[in-house]
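Every protein chain except one is present and positioned as in the full complex.
Letters A and B name the chains as they come in the text, with residue numbers starting at 1 for each one.
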Amino acid sequence: MSSQQNGRRPYLPPFRRDWWLQLRFYRLYMLREATVLPLLFFVGWLIYGLYSLGQGPMQWQHWLEFMAKPWVFVLNLLTLAASLFHAKTFFELFPRVMPLAPPGLMIAGQWLGTVVVAIGLIVLLGGYV
Amino acid sequence: MTQTIVIARYNPEQDEKPHHEAYQVQSDDNTSVLDALQQVQQQDPGLSFRWSCRMAICGSCGVMVNGVPKLGCQTFLRDYPAGLVITPLSNFAVEKDLIVNMEPFLEHLSAIKPWLINTAEGTQPHVQTPKQLAKYQQFANCINCGLCYSACPQFGLNPEFRGPAALALAHRYNLDSRDQGKAQRMPELNAKNGVWTCTFVGFCSEVCPKKVDPAAAINQGKVESAKDMIVSVLKPSGAR
Partner (left out) sequence: MLQLDMDIIVVGGGGAGLRAAIAAAEASPTLNVALVSKVYPMRSHTVAAEGGAAAVTLSEDSLQSHFFDTVAGSDWLAEQDVVEFFVQHAYQELVQLERWGCPWSRKNDGSVQVRRFGGMKTERTWFAADKTGFHILHTLFQTSLKYPSIERFDEYFVLDLLVVDQRVAGVLAIRYSTGELVQIRAKSVILATGGAGRVFHYNTNSGIVTGDGMALALRHGVALRDMEFVQYHPTGLPGSGILITEACRGEGGILLNKDGYRYLQDYGLGPETPLGEPRNKCMELGPRDRLSQAFWQQQKLGLTGDYQGHAVVYLDLRHLGDKHLKERLPLICELARDFVNVDPAKAPIPVRPAVHYTMGGVMTDIDCQTSIQGLFAIGECASVGLHGANRLGSNSLSELLVFGKVAGERAAALAQQNDHVSHQAIAQQTAVQQALLSGMPGHNTNDSLVAIRTAMTKAMEEGCGIYRDANSMQHCLDQLHSLRQRYQVLNVEDQGKVYNSALLQHLELGFGLDVAMAICSSALARKESRGAHQRLDEGLTARNDAEFLQHSLAVQQQDGSIDIRWQAVTITSLPPGQRLYGDCGAVNEGKAS
């Protein structure tokens, strides 16, 4: 190799597998990405619920009891928190990807939309109309 | 007052790999990392690092300060009361001390055709309104310092990734109302090492000394890339 003849010996440090532990910024990024994990449980149970509904009232009752278990409830709370955190990061990134209006306005608009849709769903599915 | 700084040293003609050494420097409120490095060089003329303008516009003096990419001239000792460790820019091969091999960066930069593509001849300036200028101006402020490449774990994992500065520059020209070269640049953006390698970690924009926001540019590039791919699927073959 010519690089040996002319004294050059570039040193490339190995890329650390724990790179994401090195800085707070990276840890927050990994947390954002990790919000998908509780969501997986949530989706799994949702599908199980749909399946149970198809199997008749017994199975449906069974699913409701399962969902009421404390540890499932806690996991669902965690999912909610993770989704809200993900929403926060997403809403902040979105105006940078699609700069349609001043960022502050876009972020506020997205939160407003979330609240409106959430209330709408509660009203609709909760049987309040 | 006297402050201790630690510098990563590597002499390829003697050392197996880099090691850290501590130095004493005189500092006051205005002492930059670059000033400190110059002081150390007076004690030890063997120390190599790049620098030139001293005013954060030439992009030469990028280093890692406590693990974060910084321009040496724009980073001040006063902000590091607990001390600082200065290492070469991450994700590039170290040539000597704080000098890294910037060639990969330049290759990526050239690959995206970073020039105005417009075949019309003319002897007068194009018309471009302040609003049209504002669309790309931020992305034209890149000083090619390479800090964003050191901040990007995707580039660290895959050195073939075109990377933040190059993709932001492609986006800058694509957004320019005078440019007609978008069709020529899109294949590079759509390609394996183009915009889709980015996972929006976003640290590139955090460390950018000129607030270029390359992460935004790349992700706007994803929108363009998606449009481009949909169009190419819908259009009958041969029509492109």
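Keep this in mind: a contact is a pair of C-beta atoms (placed from the backbone, for glycine too) under 8 Å apart; a residue touches a chain by one contact, two chains touch by 3 or more.
The model shown is predicted, which means the values in this text are computed figures rather than measured ones.
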Touching residue (missing chain; options B:Y23, B:Y136 or B:Y149): B:Y136
Footprint left on subunit A by the chain that the document does not show: 6-9
On subunit B, residues whose C-beta touches the chain left out of the figure: 11-13, 29-30, 41-42, 45-60, 74, 76, 95-97, 99, 102, 106, 109-110, 113-116, 118, 122-130, 132-133, 136-137, 140-144, 169, 173, 176, 178-179
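To be clear about the criterion, only the chains that are shown with their structure count from here on.
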Computed distance of Cα centres, subunit B from subunit A, in Å: 30
Residues of subunit A touching subunit B in the complex: 7-13, 15, 19-20, 22-23, 25-26, 29, 33, 93, 96-99
Contact set on subunit B toward subunit A in their complex: 10, 12-13, 17-18, 67-68, 90-95, 101, 153, 156-157, 199-203, 206, 213, 215-216, 219-220, 222-223
